[in-house]
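Missing here: one protein chain of the complex. Every other protein chain is in place.
Coming up: chain A.
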């Protein structure tokens, strides 16, 4: 059904006596409602409690990142600096934003836990993730909500808003020799979703997809491309709990991955990887 038909039908329904009658009945029924006293004050109190609970829930990892920020390690190239490894920001009087870390109870895994990283490497990765969180927060649409880092998963972030929680993936994974071209596989939209290839300013092709998930009522938005020797994947998942699609359109995702801040982060992670190299099962190849 095209838009004109839809609008016509909408107009017909609006004019239907039943619709007008119900609307008027609703008006009359709610007209006499007295305004709840102190609603705003109670909402502020409740809102403060929610904010506090949410901050407490993010766990102790925030303290570590705060310490990094205080020592100035949060300053990364890619958010204003030049290329190169993480450096110490000296003499800067602005307090850097620190994005808290949320910890999820790990599911049982047969794999052995990874060996702990040397302290300097851990700090470098934490600083990179803080810079990524800052970029996600600043450049994704406000509807995604507040960005947090997900503990123990270098490419995962959590975006939380009153409407739901969405996992955000920002992955720059070493994949030397992987395909650089990105194409869209034709197929039924209800199964594969929509896909188009856009180009970065240097001509790098990016596949931007909106993919149905679950029973198909919600969608994930993702972009994938190859830079230098790394495969890059950025995605925002739907919230299955509230049945909410990723609050990012394909256009918004394309604009996000094409922004200079994002490309600086990608180049930085390509030169100084924060993830393990691609494993051999071709996951994500030509996505």
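In this text, a residue touches a chain if its C-beta (ideal position, glycine included) is under 8 Å from a C-beta of that chain, and two chains touch if they have at least 3 such contacts; residues count from 1.
Here, contacts and distances are computed from a predicted model.
Set against the options "Fluoride-specific ion channel FluC", "CoB--CoM heterodisulfide reductase subunit C", "Nitrate/nitrite transport system permease protein" or "RNA polymerase sigma24 factor", the UniProt name belonging to the omitted chain is "RNA polymerase sigma24 factor". The chain omitted from view is touched by exactly one of A:143, A:197, A:255 or A:271, namely A:143. Of the candidate positions A:22, A:120 or A:179, contact with the hidden chain is made by A:22. Listed for chain A, the residues touching the missing chain in the whole complex are 1, 6, 9-10, 13, 16-33, 35-36, 39-40, 42-51, 54, 142-143, 145-146, 161-164, 217-218, 242-245.
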